[in-house]
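Of the protein chains in this complex, all but one are displayed in their positions.
A and B are the chain letters, set down in written order, and residue numbers restart from 1 in every chain.
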Amino acid sequence: MIVEGTHFFPGPREVVWTLLLDPDVLAKTMPGTASIVRVSDDRYEGTMAMGIGPITAAVFDVVITMTDRAEPEHYTMQIEGRGKFGFTRGKAAVTLAPDGAGTSMGYQADLVVGGKIAAVGQRLLDSVSKLMLRQGLDAMTRELEHRLAGGAA
Amino acid sequence: MTFGSYMGRRVLRLEDARLLTGRAPFVDDVDLPGMLHVAFLRSDDAHGLLRSIDASAARHRPGVLAVYTASDLGDYWRPGPLLVPPPPVPGLVFHAATQVPLVRDKVRHCGEPLAMVVAESRYVAEDALEDIVVDVEPLPAVADLEAALLPDAPLVHDQFGTNLAAQVHQRKGDYASAKAAAALVVSRRFHYDRGAAAAIENRGVVASWDARAGELTVWDTTQAPIPIRNGLASMLGLGESHVRVIAPFIGGGFGPKIMMFYPEEVLVPWAAMRLGRPLKWIEDRRENFYATTQERGQIHDAELAMSQDGRILGVRDSFLHDTGAYDPYGLTVPINSQCTLLGPYVVPHYDSEFRAVFTNRPIVTPVRGAGRQHGVFVMERLLDIAARELGIDRVEIRRRNYIQPDAFPYDHEILFQDFRPLVYDSGNYPAALEKAALMIGYEDFVREEQPRLRREGRHVGIGLVSYIEGTGIGPYEGARVTVEPSGMVRVATGVGTQGQGHFTTFAQLVAEQLGVDVASVQVTTGDTRDFNWGTGTFASRGAVVAGSACHAAALKVRAKVLALAAPLLGAQEGDLELRGGRVAVRGSPERGLGLGELARKANPLRGAVTPGTEPGLEATCYFGPDRGNAASGVHAMRVEVDPETAEVKITRYVVVHDCGTVINPMVVEAQVQGGVAHGIGNAFYEQLIFDDNGQLMNASFMDYLLPTALDVPTVELAHIETPSPLNPLGVKGVGEAGAIPTGAAFAQAVEDALAGTGVEITEIPLSPSRLHQLMVRARGGAR
Partner (left out) sequence: MNAQHPIEVTVNGTRHAREVEPRLLLSDFLRHDLGLTGTHVGCEHGVCGACTILLDGEAVRSCLMFAVQADGHALETVENLATGETLHPIQRAFHEAHALQCGFCTPGILMTLIPFLREHAAPAESEIREALSGHLCRCTGYANIVAAVARAARYGPKAPAADDAR
């Protein structure tokens, strides 16, 4: 499954970078994320839940490993998610470029999805993951605006 | 031989009442005191190394009695037997790799079992599956047949150093010379893809161990109860007479239930013995998509060499066959493809080579058609293309190449799945073709109707294809016929029944010979307690092989009746007749005895008998044909294609069919109708879609589409009968006939409907979206 696109953040690159790598921000903004903890410099672990078709709450244990970091320009992540409903794994690459007063984010992820969730939810995987991503990025944008307006982290 | 009252009669089925009232027992209906339930943890990965598996939490869950992983099986863990060795084709390469009961080191397909949980209910057992912690290190999956054979491909079975499961080359004549002499050479690549058998009843096993009697009873949705009994006895260290396997009523077989020694089949009885409690495992539908075998991915690169006047000079075919992660069933499916390609045609030169390839997908074993559809598809498509390019009518080109009715037995000189030379016993292909063409109105359609409708902008087409189905192969089956003192006649045979009407058709055969009412004949199938020898229902052989055994046993009982009754009635055997359940002097019915009475007389409690006589009126006979026979037929369909939506509507479907002597036309017609429905499903609606990681994308009926009553027309059927000289009844098999040529007919008809658009169909299945894609591509590109 390929997920790729761009998103515009109304704020400077350095702030966007910080938000994207902040586990508490990720937990708050990514839909279905119950918790994410940064266990080491490069490694995040957490739990996520997705609803796909007939499976209303597929819970995954997620491990994200940063493999390639060049602050504040780009990073690559290895993603591994496993749960009783199946698994997902793959790589995602994120690039940040200045865009006027804001930042243009480019993302490209190539994910393998398997197990029950792939077997019975196949038709919906694409649209659900795009929806979740959209919701996450919109929430991230709101968080960014909140920070820039002087709000607390 | 002359047939009396039951051969060829539409006798209503004796088994219906039990099925209609819900009283017929299926495996999941078995309920035993203290019974526990089994669930299997199955791999989500298609390919990977099993690093560790920890079932301790699962074992502690309340309600769970045991959890087994590969290490818990000890010496019992071993790969299953190779069920079908490869045929003795010179130069054959074969790597045998059979399925394991639980994964020990490597996962090789999605759904492979990792652990077995035994609990108080299936619900609790499934809860416990989530407690098991599994660490699988994923490996790149082998998914593409061609990529699998490249030197750097990941290996499904490391020990072979290759993913090549087999290589088989069969030849007759010299294709190169045929090609050199050809006026036209047509060559194409054809794709045929996987489908599931999808019987509405999933698999299941119930096992009960009586420790005091030392007896194991197993209920199993198998098509082969006797081999299962023998295998389990051997594996579990029990005498064969101490194991009873019962295949009660089975909700559809279609092939995968003849795959034997599935992991669940070998584990549930073993665990029942260890735990001392009856165990039940019933497969659910999602499991069925992985854990039950399926069929039929192949890629063919085929070539047809033709003379200017449309005669086949030779065929060359090189194909890849997807055998899945293991190959326990040997090469039955691809050999069938290889042989069935020759069809009803004279093919002087043939060069066919296939390579079977291991992939990280579920195991492939025969599913209705068992590889024959691929051969038919390739040959029929090549002929259609040749017809178009030579400007010869499609029906005519077939007519010109048929083996003629006076040419039998016809030897194709290559080896068939029963390891015997492919020799056709009888047939009349031209007659079937003429009849089918007439019934579907071929001439009028091509000449008048189609051009007229085309001018109105409608896309209508006809497909007409011809095929051979090798049926009735050995090795053998047996039957025992017994007249009881009550007058009831009992028949027992080793095959099982999955809906094909054995309880009625076998009763007809016996009633015919014994002159009794068919309703007084009680047939038992599928219970190893009642019959001890046999191989199972597969390859369209039940009526031929088991039927012939029933017939032979009935004849023997008939002979005993006459021999016993003649002196008792003071008459010559030749003066006696069997009618209405009695044996009596012809013309003086009062000088007679009821068969039940005679049976009692044949079993005296006291006194002396003539030495050498056998008690009762009973006989057991076996039948093993010298080789399989050749059923055949022609399918014709009319379709209309919507150019916008690519939806295909089948407006008429004709089948002219030859299965030799027909025992019960009602049963035969229904088998063909059902087979056609299956074929339509395979051609247009059904496709198992795997991704590059071996993940099945549509493991449910929501996304794997079976045809419904709205999709399947009523078949117009006609019979042709060319009796087989290979068995006394002259019957040939019919179970798979409906499903075999449907893809080829479909492709021809749709292509005909879209003639002029440049669409050429070289793949099956063909969903509306795929057809649409082909139509768009043809519009865009030049041809």
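Methods note: contacts are C-beta pairs under 8 Å (C-beta built on N, C-alpha and C of every residue); 3 or more make two chains touch, one makes a residue touch a chain.
None of these values were measured; they are calculated from a predicted model.
Peer 1: Quick one: jot down which shown chains the absent chain touches.
Peer 2: Listed by label, the shown chains it touches are B.
Peer 1: Quick one: which of B:Y68, B:Y175, B:F254 or B:F445 touches the chain that's been left out?
Peer 2: Counting the whole complex, the residue in contact with the absent chain is B:F254.
Peer 1: Counting contacts across the full complex, list the positions on subunit B that touch the omitted chain.
Peer 2: Given the touch definition above, subunit B has residues 10, 12-13, 15-17, 19-26, 28-29, 31, 62-63, 123, 197-202, 249-252, 254, 284-285, 498-501, 666-667, 670-671, 673-678, 700-702, 706, 708-710, 712, 714-715, 738 touching the missing chain.
Just so we're on the same page, only the chains that are shown with their structure count from here on.
Peer 1: Let me have the rounded angstrom distance from the C-alpha centre of subunit A over to the C-alpha centre of subunit B, please.
Peer 2: Chain centres of subunit A and subunit B, defined by C-alpha means, are spaced 49 Å apart.
Peer 1: Quick check: in the complex, which residue numbers of subunit B touch subunit A?
Peer 2: Answer in residue numbers: 44-46, 110, 129-130, 138, 286, 289, 689, 691, 693, 695-700, 702-703.
Peer 1: Could you pull out which subunit A residues touch subunit B in their complex?
Peer 2: 84, 86-87, 89, 112-116, 118-120, 122-123
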